[in-house]
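What you see is the complex with one protein chain gone and the rest in place.
Right after this comes subunit A.
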């Protein structure tokens, strides 16, 4: 689940896989952003996260470079501060989300950024997403956090920054593409040039090179 880069069949073609984690207060739209990015779909009445283990989505940066995100949603485990270390382990990038109509959600986002900078590996790419931009388009008075304020904070903390809407899809692709561009393709390649994505054993019974159940192999 670490970053993986392999050269494809075409000369010069690069393919890299990165783990991306989502953080932020409940109901700011983390799952909705992923759903929009991966399935280009939006639900007005999403209940809290159910069902999405992790999803994958691929972005082509140019003719020869493809980045695949393995996107982990918190599955609601952050609600009572019960995220497992497994969740952050080997994360290459993080999207910290707040709701631009909820002032407290930016404080929560800042706390997550702090935690990331303390705990995660130092090369982690962090993006700050001010979500639900559509809500203020027609009702500017609903905005609780000024763009300039969030932007200044992001610049200071060294984060990518976008105001997004999972509902209208504004800036969603842009957000993930910006992360993909900032990921250390070269560095990951040097550390970890592997065609085979998983270094461990494959447990599935039908996995090649293994013999499953049935007859005894005495």
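We take it that contacts are C-beta pairs under 8 Å (C-beta built on N, C-alpha and C of every residue); 3 or more make two chains touch, one makes a residue touch a chain; residues count from 1.
We adopt the following convention: contacts and distances are computed from a predicted model.
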**Message:** Looking at what's absent rather than what's present, what does UniProt name the missing chain, "Ras-related protein Rab-30", "small monomeric GTPase", "DNA-directed RNA polymerase III subunit RPC6" or "Rab GDP dissociation inhibitor"?
**Reply:** "Rab GDP dissociation inhibitor"
**Request:** For the chain that's not shown, point to the residue among A:79, A:110 or A:181 touching it.
**Result:** A:79
**Prompt:** Where the complex has a chain not shown, which of A:15, A:37, A:87 or A:176 is the residue touching it?
**Reply:** A:87
**Complete:** Those residues of subunit A that touch the unshown chain are 1, 26, 48-56, 75-77, 79-82, 84-87, 89, 198-201, 203-205, 210-213, 215-218
